[in-house]
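Every protein chain of the complex appears in place save one, which is left out.
Going in written order, the chains are labelled A and B, and every chain counts its residues from 1.
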Amino acid sequence: MSNTQSLFQQKNDLRHRLGRFTNHGDRFWVAALFGSSLLILILVLMIGWEVWALSAPSRHAFGWAFISPWAKAAWNPALDRFNAWPAIYGSLVTSAIALVLAVPFSIAVAIFLAELAPPLLRTPLNYMVEMLAAVPSVIYGLWGIYLFLPKVVHPIGAALQNTLGVIPGLSTFFGGPIPASGISKLAAALILTIMVTPTIAAVTRDVLLAIPRSQREASLALGATQWETIWKVLLPMGLSGILGAVILGFGRAIGETMAVTMVIGNTSGGGYSVLKPGYTMASIIANEFAEAVSDLHSSALIEIALVLFVVTIILNAISRWLVMRVQRKTMGR
Amino acid sequence: MNGDIFAQVNLPRVYRRRKWVNNIILGLTGLTVILAGIPLVWIVIYVILKGWRVINLDFFIHLPTAMGATGGGVTNAIQGSIVMVIVAAIIAIPLALLIAFYLLYYPQTRLGVAIRFSTDLLSGVPSIVIGIFGYALFVLPFKHFSALAGGLVLAMIMLPVVVRSSEEMLKLVPKELREGSLALGAPEWKTSLSVILVAAMEGVVTGIMLGLARAIGETAPLLFTALGNEHYDVFGYIKQGIATNQSLWEIFHKILAEPTDALPLTLWKYAQQPYPERVEQSWGVALVLMLLVLLLNIGARTWLAWKRRQTHG
Partner (left out) sequence: MKRTLIVLTILIAALALAACGGGKAQPTKASAPTQASQSLQAAAPTQTPAPAESKAVTLNGAGATFPLPVYTEWNQMYPSVQPNVTINYQGIGSGGGQKAILDGTVDFAGSDSLLKDDQYAKMPDLQMLPMLAGAVVPIYNVPGMDKLTLDGPTLVNIFMAKITKWNDPAIARLNPGVNLPDQPITVAHRSDGSGTTEIFTSYLGAVSEEWKNNVGVGKAVEWPADGIGQGVGGKGNPGVAQAVQSTPYSIGYVELAYAKSNNIPMAAMINAAGNEVTANAETMQDAMAAFANAFDERLTAKIVNAPGEKSWPIMGYTYLIIHMTENKDCAKTKALLDYIEWAISDEAAAKKAEELGYATLPAAVRDLVEAKLHEVTCNGQKVLQ
């Protein structure tokens, strides 16, 4: 009896002491919150610092000529001369084509999902868009090599080289012949189109859904058709958000590595024609970083990573600014 | 109803034209949705048809054979992916939740804004750049490609995904819950963990599953950190460890410190092979990977929708 009581007392004592600890636990809690939040900040700063510091030899050796389209030197690891322009051009042209094709396409998809789809279809279609975004990029690459390139890209490329490719001014960009396997910048651009479409469509759909119902009702009540309501009311209202979606898509396209590496042909030659193989910034790193023996070679690749990092910062800053604009606009109303 | 009225009244041509344009364009948007679905259906069906043929028990439990030989499996990649994703989850999930709570409590402070920006930045940084960073930070100093290094870079990929989704979900929890708990004398940390987190649990778990799906499909950052290993076999290491009297720590060290394969890494290597056996197997790897990723995605979303319906009637 006395034994159990003392045990009880002990327990109570423990409970008391634990209680004191737990009540004061908030200091640790706030410290943990603060610490881990700081960690992510430090992480990002460290990425920036690493790519900046490790690219020093290349920055000093080549300066701005490294990213200049007019520099004489090409990408030549054998002679330790590096000019990233072919890779930058590859990234720009593939992303640009992808966006030009994907933006109208994904806005149309978003309109259907947000405005037209009957409720029964809405869920499966939303799933479809999410799945399209979720398929790992290596699987896009595998599908690209064995199916998409020979079945779709090569015929399109062959058609382009015979139409646009023979027009004097455009032959620089569409000069053929496209390799018989379909491997080309065009292949990368078309795969990127498929990959960024769900990203842009999903964000645009959310933007459209966020616009109050009253706007639609007012427009329809004035006698506008549904399309006129979308075109003249909803899209202008959501413009900032849609621009944000496009920027997000651009970020995804320019950073995409594996699928592009598998279909672009990986050469720093190829010139300006989209029907020819090439490189993108991400794919040149994927191909060469593991074996960049000379310091200059590896720092040149890290400088490309630096360029990608800076591009990411700029894109994020723009989209932040767009979000702020949207907020101000909606708050002003 | 509307249509009937339009049909009965003889409207001026301009109305008919507007109606016509409306129908055509809206019809076109429906067509784009079908078009967008084609690649997905094409990929899924083809991967299932081609992958199914090479999948059998051996595929899951055997190590790869030599190049050009038939048979063998990709257990090294499956185990490697699992080990690295577990490492990533152990590191990223608690960290992400803490950060999400910070953003919940201090959204407009200067640090809060900076952290939200860095989270966005981290999710926007191309994964190949994270790979270089991982090589410089986790591989070079230790002189070793390893599962741990791979797990750490995957954690960096996962972190922003989980932070953002958890923050959204935590924000949805009514303020009153927190206030009530604090008023009852519960400390802040307990309120956060056992009231707010529990209330937002479904959403947070969904976010975690999406993060896992993202991490398991990543290839680029693993190229310079995990490297690849046709002999990676956790069960083998454990068996061998026991046979040679190694301590738990030594076995653990072996599992984490060896170079490791992963499903997407294996897929990338096998897809660019002239050996027909390897190419066949790459479709099998693609199938396993795709099922994992899509099931995680569908599972997460369906579960969330179901739970929501349950709680909101």
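Criterion: contacts are C-beta pairs under 8 Å (C-beta built on N, C-alpha and C of every residue); 3 or more make two chains touch, one makes a residue touch a chain.
Predicted, not measured: the structure shown is a model, and the values here were computed from it.
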item: Sole residue of A:Gly90, A:Gly157, A:Gly175 or A:Gly244 that reaches the chain not shown, by the stated touch rule; value: A:Gly175
item: Residue in contact with the excluded chain [from B:Tyr46, B:Phe60, B:Phe117 or B:Tyr275]; value: B:Tyr275
item: Contact with the hidden chain (one of B:Gly73, B:Gly151, B:Gly207 or B:Gly228); value: B:Gly228
item: Candidate in contact with the missing chain, chosen from A:Met128, A:Ile183 or A:Ala282; value: A:Ile183
item: Residues belonging to subunit B that touch the chain removed from view; value: 65-68, 139-140, 143-145, 190, 194, 227-232, 240-245, 247-248, 254, 258-259, 272-276
item: Subunit A residues that touch the omitted chain in the full complex; value: 15, 18-19, 22, 74-79, 145-146, 150, 175, 177, 179-181, 183, 265-271, 273, 275-277, 287-288, 290-293, 298
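Basically, only the chains that are shown with their structure count from here on.
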item: Whole-Å gap between the CA centroids of subunit A and subunit B; value: 16
item: Touching residues (chain side subunit B, partner subunit A) in the complex; value: 18-19, 21-22, 25-26, 28-30, 32-33, 35-37, 39-40, 42-43, 46-47, 94-95, 98-99, 101-103, 105, 111, 114-115, 117-122, 124-133, 135-137, 156, 159, 163, 187-190, 192, 213-214, 216-220, 223-224, 264, 267-268, 271-272, 279, 282-283, 286, 289-290, 293-294, 297-298, 301, 305
item: Complex contacts: residues of subunit A adjacent to subunit B; value: 22-26, 28-30, 32-41, 43-47, 50-51, 54, 105-106, 108-109, 111-113, 116-117, 123, 125, 127-132, 134-143, 145-148, 194, 197-198, 201, 225-228, 251, 254-258, 262, 282, 285-286, 289-290, 301-302, 305, 308-309, 312-313, 315-316, 319-320
